[in-house]
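And now, subunit A:
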Amino acid sequence: MLPDAEQLLDTLAEQIRAQISDDSALVGIHSGGAWLAERLQQKLGGDIPLGTLDISFYRDDFSRIGLHPQIKPSNIPFDVENQHIILVDDVLYTGRTVRAALNELFDYGRPSRVTLAVLVDRGERELPIEPQAIGAKVTLSKGQNLELIRDNAGKFSLRLHEPK
Partner candidate 1 sequence: MKIHIKNGRLIDPKNGIDAKQDLFIAAGRVVGVGRAPVDFQANQTIDAEKLVVCPGLVDLSARLREPGFEYKATLESELQAAAAGGVTSLACPPDTDPVLDEPGLVEMLKHRAKLLNLAHVYPLGALTRQLQGKNLTEMCELAEAGCVGFSQADAPLTDTQVLWNAMQYAATFDFTVWLRPEDAYLVKGGVAHNGEVAARLGLQGIPASTETIAIATILRLMKETGAKVHLCRLSTAEGVEMVRQAKQQGLAVSCDVAATHVHLTEHDIGYFDSHCHLRPPLRSQRDKEALRSGLADATIDAICSDHTPVDDDAKLATFAESEAGASGLELLLPLTLKWALEGKVGLSMALERITSAPAAVMGINTGHLSVGTVADICVFDADAYYQVAAKNLKSQGKNTPFLGMELAGKVRYTLVAGQVVYQGD
Partner candidate 2 sequence: MNNPQLNKEGKLTHLLSIEGLSASILREILDTAESFVGVAEREVKKVPLLRGKTVCNLFFENSTRTRTTFEIAAKRLSADVITLNVGTSSQSKGETILDTVDNLIAMHADMFVVRHSQSGAAHFIARHVQENIHVINAGDGRHAHPTQGLLDVFTIRHYKPEMHNLRVAVVGDLLHSRVARSEIHALTTLGVPEVRVIAPKTLLPEHVEKLGVRVFHDMAEGLKDVDVVMMLRLQNERMNGALLPSAQEYFKCYGLTQEKLALARPDAIVMHPGPMNRGVEIDSAVADGNQSVILPQVTYGIAIRMAVMSILAGN
């Protein structure tokens, strides 16, 4: 039984609220993280700056699988220099996506601090990366794939894909 994504979002928002300060900004990773960051911004009051990252140009599996066919431009409409960046993603797994996002983020400037907020942490890290805010921890078997879905009304849910 998968947890309810909307409830997890509330949990996550509360954890982040405790960590934010005047210099904080949200940066969501395409595409799930970007949706979450947008909703988090509303929940946290709306005046916290918001940006998005598409990490396609920074993926470490480019040489094996090539360029993602539908790249969205990264959009960080504020100066990251000396900001506290809260990086938002939907599912944290190996940590490679976060690694790519950190690389890209630093090409925009030098943040004072970066923290990581994820809706679901499914463990099995391959890199020394840990989140500072978590909606829930779940245990999945290898090959299973957890995806964040946004319906037409904007409501979130989680979907589990079994290995083929």
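In picking the candidates, the idea was that all candidates are chains of the complex that A comes from, given by their letters.
One rule holds in what follows: a contact is a pair of C-beta atoms (placed from the backbone, for glycine too) under 8 Å apart; a residue touches a chain by one contact, two chains touch by 3 or more; residues count from 1.
Remember, predicted model here, so these are calculated numbers, not experimental data.
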For subunit A, as assembled in this complex, the candidate in touch from 1 or 2: 2
Partner candidate 2, residues of subunit A touching it in the complex: 54, 56-58, 62-63, 65-67, 69-75, 103-104, 106-109
